[in-house]
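A single protein chain has been omitted from the complex, and every remaining protein chain is retained in its original position.
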Amino acid sequence: MNTEPKSLYDPIVLEATTGRDDSDASTTVPVLEAGALSKSFGATHALVDGTLTVPAGHVVALLGENGSGKSTLVKILSGVLRPDSGTVLVEGAVAKLKTPQNALRAGIVTVFQEILVAPHRTVLQNLWLGNGPARETRKLDCERRKRASAVLETLASEDIRLDDTVERLDLMQQQVCVIARAMLREPRLLILDESTSTLDITRRDALFASLKARCADGMAALFISHRMDEVLAVADGFVALRSGSVVGTRSRGNADAADLIRLISGEVATRDAAGHTATSRTVSDRIVVQARAAVLRPGSGAFDLSVRAGDIVGLAGLEGHGQDEFLRALAGLHRLAGGELLAAGQGDLAPVSNYRRSVACGVVYVPRDRKVEGMADVLPILDNYGVPTLPHDAVFGLVRSGHTRRRFRRDAGTVNFTPGKQQSMGRLSGGNQQKVIIARWLAAQPGLILLNDPTRGVDLKTKHELYDLFRNLAAGGAAVVMLSSEVDELVHLMDRVLVFHDGSVATDLPHDEVTSQALVAAYFGQRTADGLQGTR
Amino acid sequence: MNSRLQRLSGSPLAVIAGLAAALLAVNVVLTPGLFSSGQLANTANLLVPTALAAMASVPSVMSGRGGIDLSIGPILGFVNVVFVGVLVARGFDSGWVVLPVCLLLGAALGALNGAIVAFVRLQPVVVTLGSYLVLGGAAYVVMPQPGGSVPGWCSYLSGAWLGGYFPRSLLLILAAAALWAAARRLGVAGLILAVGSEDRAAHTAGVRIGLVRVAAYAMGGCIAALGGVALSVLISSGDPGVGRQYTLAAIAAVALGGNPLAGGRGSMVGPFLGAASLFLIQTLLSATHVSSLWIQVVYGLVLLAAVSFNATLSSRLAARPFPAGTS
Partner (left out) sequence: MTDRRSETVVRALRSNLAGGPAQLLTLIAVFVAGTGAIPGFSEPSSVRAMLVIASFLGIAALGQTLVVLVGGIDLSLPAMIGAGNVITAHLAGSGQPSGVIFCAVVAVGLLVGTINGLIASVWKVPPLVVTLATGSVVGGAILIWTNASLSGRAPDWLIPFTSAASSAGPVPVAPVVVLWIVLGLGGEFLLRRTHRGRQIYMLGANREAARLMLVSERTTTTLCFAISAVLGGLTGLLLTGFTGAGLYTVGDPYLFLTIASVVVGGTSLLGGRGGMVRSILGALTLIALTTILVGESLSAGAQQAVLGAVIVAVTALYGRERRVGDRV
């Protein structure tokens, strides 16, 4: 509570007030010392100052918002990306991490955020992928089975059969496989990059127990998770990244959730009152979204809700708890398991049938993964803007490009994007790409705008421009329904936040009740956690 | 084991095995002559080059990224003309010289393809289209006219053992199978499949995916070289124009054999059976006195039916729900 995040780097080693016995760690060489790592992609500085020390036997949590540089740091440490500058020492020796092989040989084993498995291969083959001799003998096979089973057992996943192909496993089991693969390598430093998001409580606890046991034997771990409770439960030290730099460190003894959240988000007050203009908007009585006994997936709870025009509604929850399905269902891209969903763009409420119909009715959707679903980066910006609405510009089937350009200038102005000379979409920054994608759908004159985590990977300035845009759109009579994984955004922007848990809406927080504490509590299915209220 | 059998019965491999078995049965009934002790070797000699071309396409397809190797046919032809037009013409006609040189040549040509695919990062279709043209053309440079002769051991290979019931040209198939078995045992095959299944997973797990791809193409080239030898056995001479036709036949056999072109899975047996089926369709048609002109039409229809069937089969497999979670 006492430390302000002004000193860039406090080696955790020196803070002897941790919960565990550090007498060993302070005398031995740390497993990992990363010094001033930096990495830029074109004009964006993904990592400016990655400085980090992980002592043997410790679990260090790496904290930060999306785009804070965590993933870049992890990729550098695992040899996937090469840093522009900086050094990495592993147990005191300089480690050249040019390839994943280098990193693995140095004892750094990473479980990536994305579940990277070879889906057509068996569990056993995946567990030993790239580990040890590739040749297949009966003796080797026997031993590998034994050790694989043992590791799966420590992860409470004896039910995974070694001879099943991985594609037949569910997401959680695949995640377990990836973790088990890393464990089998007997890492010196284990990096878990949001590897717990799909695990249930049993598997997660087993993982933590196994982590603790291995750390007692001298392993070190770098742990990344968006779940504050996990981080607090497992970590001995905390390192916070913001905008590519380490902005503060804490140790187990001197950290609590509120403090860490403040450190990550970098703000002192939890609410920026000036930025909010909800009161200045007139919220009409027109209902634009209505769910009646909606069931998102088989087995999850049914819920009812409605959204009025002029509102900005946030969808939140831990990854995979149904908010994404709900948003996609509204867009006509996901079929409900039960119940009814009605949406209205320009006209009256009508059941959502399919995506094409939705767009025609003025319900538009901005997808989550820009590169995969949002745009074609090799094509000109004008195409990425205009393709769905080109018929507006056509006379006898021929598109008047001047007309398209005029339209684009108008809509680009609305989203505060200044078009340069005709260039390909891939050259734009993430924020500008997002602006073009939003402009694309403004051209369809939407009455209901569905945004799937639109500020992910977008720089701060653009973020605020987007917030203003969303407010203006809402003020103009449209409804904005927006999925967000950033607590900050939910607190500042939303008139109302629907928190999803286990596939249905668990908590419906009106504007006045949205605080980061309340959100985090709701993420875990609690209305308000004891002692976490009132920090507003 | 039981579940494994169950899965096999719904797989593309089962489809092609059934098709091949049925075709074989019908053939044996309708044209017993082709499978008699006197004729079986000739029948087999016709089949072996196509079968080897199909098997040669397998590793590169498995290695993913649309790794279809269009140059397999020209490698067959190129090995044939180097064998007849260079080695034999210069007096090197011992099998102990010819076979290693041919196999190394094939492997080197394949490795070159693989290296360009893996390290220059070009699309496999472009690279192998280029080498299709280069090798197809180079064959004419090495040997402008068909001709030459093959050494005695080739005519020995075209005969049969066991009273005519074991064609010796099958040895070449067995050699290819042994090569693949060795690759499996050494784990190279497993790595190829893993790289084809998800190269990012393999990369981050420390597999040198570039080298694995090179190995896949090299192995394909090596098997294609065996096909070149088989081709020499079949035509008993060198012919610069005959190799390329095997490319399309090989692709057809691979697709028919149920190996997905997206890579990551598949077998050596399927494409072999695919090639055998295409061959048996041909013998069946000629046995039933259908004009030989119909062969191409029937080929195409069978291929269309098989790939469409496999596509619906795999989409049905994908639609099967996950096993119930334990949470």
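Think of it as A and B in the order they're written, each chain with its own count starting at 1.
Just so it is clear, a residue touches a chain if its C-beta (ideal position, glycine included) is under 8 Å from a C-beta of that chain, and two chains touch if they have at least 3 such contacts.
These numbers come from a predicted model, not from an experiment.
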item: Touch partners, limited to displayed chains, of the chain removed from view; value: A, B
item: Selected residue (touches chain absent from view) among B:A17, B:A138 or B:V242; value: B:A138
item: Candidates B:G85, B:P240 or B:G264 - the one touching the absent chain; value: B:P240
item: Contact partner of the left-out chain, one of B:T204, B:S237, B:S267 or B:T283; value: B:T204
item: Touching residues on chain B - with respect to the absent chain; value: 65-66, 68, 70, 116, 120-123, 125-127, 129-141, 144, 199-200, 203-204, 209, 240, 248, 251-252, 255, 261-262, 291, 293-301, 303-304, 307-308, 311-312, 315
item: Absent-chain interface as seen on chain A, which is shown; value: 75, 80-81, 112, 114, 116, 355-356, 359, 365, 367, 372-379, 383, 386-388, 390-391, 394, 397-399, 401, 440
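Operating definition for what follows: only the chains that are shown with their structure count from here on.
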item: Chain A and chain B: spacing of chain centres that average the CA atoms, whole Å; value: 45
item: Interface residues, chain A side, partner chain B - complex; value: 78, 80, 100-101, 104-105, 110, 112, 116-121, 125-126, 129-131, 133-137, 159, 163, 168-170, 172, 181, 200, 202
item: Complex contacts: residues of chain B adjacent to chain A; value: 4, 184-188, 190-191, 193-194, 196-198, 200-208, 264-265, 322-323, 325-327
